[in-house]
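Okay, structure first, notes after.
All protein chains but one are shown at their positions in the complex.
Take a look at chain A:
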Amino acid sequence: MRRVMKIRERILIFCGLALFLFVVSYAFLQEGKAKKIPTPVAESASEQCVESREYMRANHMLLLDDWRHGAVREGERIHVTPDGRKFEKNLSTCFQCHGSRGFCVRCHTYASAKPNCFSCHHEM
């Protein structure tokens, strides 16, 4: 009688241990299954953006701020790239290649960033 109890206790202990190990390692088992970081690409890939892809990914908001300041407050509406290409400082310039605001939304949703550009600027 005493021996039987012992085996039962052992089964319980091992079950609990297995459950515990599963719970602890659950997060590690999920590796690789996380939501992929979106990497949206311009629709007309042949043309080059205002700056390099790496710069735009990291600093597009600074560039847009700079454009806004230039166009609204200084009257400089044309952006000239180092290699001499000219762009109008306007959100709609972006959408000529980048299609729609969906391009912006994909990353911003992932990063939980909420820019409020589109409440007033409604370029599609």
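What we mean here is this: contacts are C-beta pairs under 8 Å (C-beta built on N, C-alpha and C of every residue); 3 or more make two chains touch, one makes a residue touch a chain; residues count from 1.
Following the convention adopted for this analysis, contacts and distances are computed from a predicted model.
Q: Which of "histidine kinase", "ABC transporter permease", "4Fe-4S ferredoxin iron-sulfur binding domain protein" or "Metal-dependent hydrolase of the TIM-barrel fold protein" is the UniProt protein name of the chain not shown?
A: Record says "4Fe-4S ferredoxin iron-sulfur binding domain protein".
Q: If the hidden chain were put back, which of A:35, A:73 or A:114 would touch it?
A: Checking each option in A:35, A:73 or A:114, the one touching the absent chain turns out to be A:73.
Q: Among A:8, A:57, A:85 or A:121, which one touches the chain that has been omitted from the display?
A: A:121
Q: Given the full complex, what residues of chain A touch the hidden partner chain?
A: These residues touch the chain not displayed: 68, 72-73, 75, 77, 116, 119-124.
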